[in-house]
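Of the protein chains in this complex, one is absent; all others appear in place.
After this line comes chain A, so read on.
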């Protein structure tokens, strides 16, 4: 790891001023940044450690019924917050399906949103990678690309965004609260991450110095609490990134779908909100036939970017399974294997 200056600002304005200098990077939990620095994938000259900024550590209920989650709230603390898990069970389940207990104790809300792709050529500085080094090409196109994108990719980059947390968040209309040199602004999570197009190095809406201060969930997000699920297919039972995943949330009344949310993970460079599928679900009978049409709509624009056509059919099936699972009701206890499509053994209760 290249050496760097380490600073620990006491206030948000100090942090933003320090990070706006070229060559700076914020350090939160460090679980992604330090890994990338060890490999020389990124080599900041100045590390701005924000982990002690007290204002960013809170979970606040807003007067309008929404929720504001500070950027430094740790993934484990959020998942185990009883009120949070009760209102947003699919988000808690997604958090607990990610990484390991040790990593979730360090990883933060902001860091999770900003984690970089797991494309192995991005990690290998000897490979051509437009995302890491613009204009060099993309070794994944002709390489090992089974796990790469099937939606929203371009010839410049076919990588996926690896976050589990972001998938139910984007389904529930989460908003990212950003503070920068020009003040505070709000960007919907759906708009926050960018598809690669010709500029895969531009991964999100942040400008130099911009600090994520919070993620907000609108009041409506809690209305899905009785029928919400996150399911994730992995190449091993646990401690692995998603091959594909889906978050499904429904409001059902008299057998009809009154409201529906659906998003996919592991399929694109951003958490993928499936709005065309939601349109199919809305007002329709809550049945497997409807779910199959919704899954077709969700994947209608999908195409393989390499050796990964199987992911399209897998995603279709996991969408149907997540919708069936949401319809049958949020499990009273979180499963022992969160988000597993293969096991529903109940685990510890932390939403009581």
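Note that a contact is a pair of C-beta atoms (placed from the backbone, for glycine too) under 8 Å apart; a residue touches a chain by one contact, two chains touch by 3 or more; residues count from 1.
The rule is simple: contacts and distances are computed from a predicted model.
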**OP:** Determine which name in "Tyrosinase", "Isoquinoline 1-oxidoreductase subunit beta", "(2Fe-2S)-binding protein" or "ABC transporter permease subunit" the UniProt entry assigns to the undisplayed chain of the complex.
**Re:** "(2Fe-2S)-binding protein"
Original post:
Which is it among A:42, A:105 or A:133 that touches the chain not included here?
Top reply: A:105
Subject >> Contacts of chain A with the absent chain, listed as residue ranges >> reply: 1-6, 8, 27, 29-31, 34-35, 37-38, 47, 49, 51, 76, 99-103, 105-106, 237-239, 336-338, 343, 345, 347-348, 350
